[in-house]
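In this view, the complex is presented without one of its protein chains, the others remaining in place.
And then chain A:
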Amino acid sequence: MPAVTETREAVETLGQSTYKWGFETDIEMEFAPKGLSEETIRFISARKQEPEWMLDWRLQAFRAWQAMEEPTWQKPEYPAIDYQDAFYFAEPKKKPGPKSLEEVDPELLRTYEKLGIPLHEQAILAGVEGADQAERLPVAVDAVFDSVSVVTTFRKTLEEAGVIFCPISDAIREHPELVKRYLGSVVPVSDNFFAALNSAVFTDGSFVYVPEGVRCPMELSTYFRINARNTGQFERTLIICEDRATVSYLEGCTAPMRDENQLHAAVVELVAMNDATIKYSTVQNWYPGDENGKGGIYNFVTKRGACRGRNAKISWTQVETGSAITWKYPSCILAGEGSVGEFYSVAVTNNRQQADTGTKMIHLAPNTRSTIIAKTISAGHSDSTYRGLVRMMPKARGARNFTQCDSLLIGDQCGAHTVPYIENRNMTARVEHEATTSKISEDQLFYCRSRGLSEEDAVGLIVNGFCKDVLKELPMEFAVEAQKLLQLSLEGSVG
């Protein structure tokens, strides 16, 4: 699947929802009563035609959430969120979009241009009226672009392989035994404030089940989900890999996504059994707000994977360039002997963006291994924090961890912070951690400039080099776009 499919995902997402530049509050919707209460949750559950046990589970989460306090230990600061002043279930209705590309915010179009998105796709992305129908036809000639046929073809392939891949609300109805068994088993309902909130009110997300011995025949992406185009504010993803199964899952999109919801509190749970491998890649480019950080997305996500079986492997790769605040720690619980956890991250902040991200590697079993490579780039007035935990429990004989955190500061008004926690309870476990903070060296810049590169291109080149260790972990087509994205995110930060 070429990179365009990712763009395509955005096309779908945006084309179907009430997307418009910036935020709108007066969108016409079918919604649950404002505020968060048992009634709201019952309403959501009923609308989703959920079984009784699911409702109980949500209510349990809600009660846990009510008893919890919003955390304050994080580095990013944000104004208090009024959880009663929001809608928790909304089916957006289509509303008129811009009539033509001329009406679209020129800033947005410029961004599309830089990402190399064809003109007709730009129109769909920007939600120009009629664009998604009229312009889709010529695209449909290309098999890759025809969402319906692509989805059908892939659905068939997946079905033949025995892979279940569907919206989580379908899974709750169609595969209750699997959902019941695994949902909340990695991130319990009362795990943390935002996970509890998500558990109570989540409305959509993906469900993936790869049966024993199956190598998923293709990379899975949120794009291929039918009926789940509006991913919503509280997304819930559950991926299960049985013995010797393998799956690679892509989330996100390189094109800038606009959303009317400011708070995004998603939960992702991964379960890997014996010799199973899950690779989860994210490219996040949500709306970061304007130059003064106004109106950007709060991306508060709980992501955790459990390596339950022997030699299981979970690998997180993320490129985080968007959102006003990115706050998440994709983690691995290494419970199976010889299991492996990996975390590769690039976090870029510019203007007034704030990021507090990192990982947790909990080594429970012998001979478990983990690798953490985190690259942080701060520019403008932004603040970026790496926060991570490596914990070796008493039974983690012979466990290994290697952590490398590098920060790059561009400009003297930004901040880069590193907060690693290292806890070792087993003498045979070995933990290594190193961190550096630096700026782009004058030598490197001079070298590039003297070969005719503009300052911006030179910075882009150097930053890409700085992130190479992480970018090479991305699926190839993703990596190409991610490189462009990095350069774009740092635009205006030099010179």
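Keep in mind that, in the parts below, a residue touches a chain if its C-beta (ideal position, glycine included) is under 8 Å from a C-beta of that chain, and two chains touch if they have at least 3 such contacts; residues count from 1.
Rule of thumb we're sticking to: contacts and distances are computed from a predicted model.
Engineer: Name the absent chain as its UniProt record does, using one of the following: "3-isopropylmalate dehydratase small subunit", "Sugar ABC transporter permease YjfF", "Iron-sulfur assembly protein SufD" or "NADH-quinone oxidoreductase subunit N".
Structural biologist: Options "3-isopropylmalate dehydratase small subunit", "Sugar ABC transporter permease YjfF", "Iron-sulfur assembly protein SufD" or "NADH-quinone oxidoreductase subunit N" narrow down to "Iron-sulfur assembly protein SufD" for the missing chain.
Engineer: So one chain is hidden, and I want to know which residue out of A:157, A:292, A:438 or A:454 touches that hidden chain in the complete assembly.
Structural biologist: Missing-chain contact among the listed residues: A:438.
Engineer: Based on the whole complex, identify which of A:410, A:448, A:461 or A:474 touches the chain you can't see.
Structural biologist: The missing chain is touched by A:410.
Engineer: Which chain A residues touch the hidden chain?
Structural biologist: Counting over the whole complex, chain A touches the hidden chain at residues 73, 392, 394, 407, 409-439.
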